[in-house]
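One protein chain is absent from this view; the other protein chains keep their places.
Which chain is which? They are A, B and C, in the order written, and residues in each are numbered from 1.
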């Protein structure tokens, strides 16, 4: 399979993981390892608190794992830029997952503030990966603003509803010059496989793994599904047909 | 992962392959090997013709691979029973994939003749795996008639439309005492993963692999997807939610 | 709009109503009237009980309304034929809605017993309307057995899930020589409209009307939706497109 490149960094795994909602840091660490991921998001809030920082971050401090701090909790561009700067100092990385969601119920992203923050952060030298609505026009504007990738949502965060925005993700993928990473809503390995089959460059999964009965096994399941979907994309799936296409010969062997 | 048992035989791979529609016997053999499958269907018609039998069957004659002759082309129970008997002699197996479809356009199965043939073949000592509509009542009747498994369709053969019968497959899986193998219509690895996630015991794939640009790679993609779906089933997926569930903390870190 | 013909009888309304589950006979009668239906199903069980027969049947005894007794509760062909005969005497009609469902949880129909009963009842001079799975092959067999119409289900009875069997309903409609009436699962006027748009001849609705907060208003809503769908079918809908088709001119008026 082809590797993925974002801002000069190469990824063999196209599965990114969120680290929230796990039962314990140990359970999280096992899932991260089982997934084979090379990039995990971390919420700055938790990093910020001295007490549990070590327990959370220690297992993530490995050579092969990139950290992607997110700005979750930021309600506008100003707060997000400030959060990104704090994260850069705390975690020594200029990568940032930009999340700006003023609405506490559905956690849906704010298009305007996200575009504004992307412009500001790109100018400040950040590698910006913004979480956004599956809005194809916005995606092109983010490209113009210097984003490193776009992260359109599949469905509301934590809903596990899968790719409800499919029609728009396909347009985004068709038009994008930067990697497209499907974020939010991916509730099962089949959703992750589907995202890769339509040509997404990567997926970010958190809730579906963290809250399953066996997070490490589920992480491994997602890793396989992402590879399956990517392989199928590279080997080109056939189109759906309206009529039956016989796999086996139609005319009776009895007549031959 | 738990192995699958059908009629006393154990399968580690839950992916079964059809052998029709491939560009060449070599391409088919490569796909079979890449898939890791332990059971492949073969159309009796082709076996019957002496000229190309060797080219077709030779690569399938391995210790680890079970052959499942199908009765494709049979239009009623009588023809199907006769075909199964020919296959038993030709291939030295009492396993049979029962296919009775009078309609040449959509190749949809005939419930009544299939039940009749299942009863007759079970009495004759066959291990019967019938291809049927996703009809939960019929599935229970086939169980009563001594079927070894049921093979409900996901969508019309060769349509690549995936699990259009999902609501009924879930009822079949809930009620079945024999393995449930989803057959027909599985057009992408994500479909195969989904089938396994809802608890299907195995899937049978042919068209989507055979007609792809790279059948061996596609076969491998399906193998990974089937494992992914099964792992997720065993690790239990979380349910879909109507509201957002934050992966990251909601309250602003700026306020802490 | 074209009228519907079944067994020599003409219907201007293509909405049939079930009479179960209503809060009271009066509420049921109001819904029947608001719907403009010309055919209602009645459960023989209730007809059979002398005490409430009058309250139930009195409002249905009008010149413009046909009664369609159903065999609900019958678990096999023998019981269904017996029930139909009782109904013929009690209600003085040779029309019968054939329902045979051995499974008390999902109430799914039994294909084999339904076909057997259809053959028997057609020979006895009944006008048979069988409730069945959306199985295209079975539908053609019922035609051969002398059925007056076929009544494939959209989704399990009372589930309100709509047309989950859409792919198969389309095949049934394409192939059928008798009227196709979609039964079970129609949960909203939009489902009824959709059924008519794809070419169904009529729909049967019960639960969605009977359990709504205002059954008469809901009955009227379904009547409008059925007409809307039928009109659209006769005026031919356009197909769905993959790309945008501008309704308004694309080139800027500023440049003209």
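For the reader, a short list of remarks on this structure follows.
Here is the rule we use: a contact is a pair of C-beta atoms (placed from the backbone, for glycine too) under 8 Å apart; a residue touches a chain by one contact, two chains touch by 3 or more.
The shown structure was predicted, so the numbers you read here are calculated from the model rather than taken from an experiment.
For the chain that is not shown, the touched chains among those present are A, C, taking the whole complex. When you scan A:18, A:156 or A:229 for touch with the missing chain, the hit is A:156.
Interface note for the absent chain: among A:26, A:58 or A:112, the touching residue is A:112. Counting the whole complex, the residues of subunit A in touch with the unshown chain are 101-103, 106, 108-112, 115, 133, 135-138, 140-141, 155-156, 159, 161, 164-168, 171. Although one chain is not displayed, subunit C still touches it through residues 18, 20-21, 41, 43-46, 48-49, 70, 72-75, 79, 82-83, 99, 104-108, 156-161, 187-191, 193-194, 197, 206-208, 210-215, 217-218, 220-225, 227-229, 231-232, 234-254, 256.
Everything below uses one rule, namely that only the chains that are shown with their structure count from here on.
Relative to the centroid of every protein C-alpha atom shown, the closest chain centre, again from C-alpha atoms, is found for B.
Chain centres here are Cα averages; for subunit A and subunit C they lie 46 Å apart. Not a single residue in subunit A touches at least two other chains.
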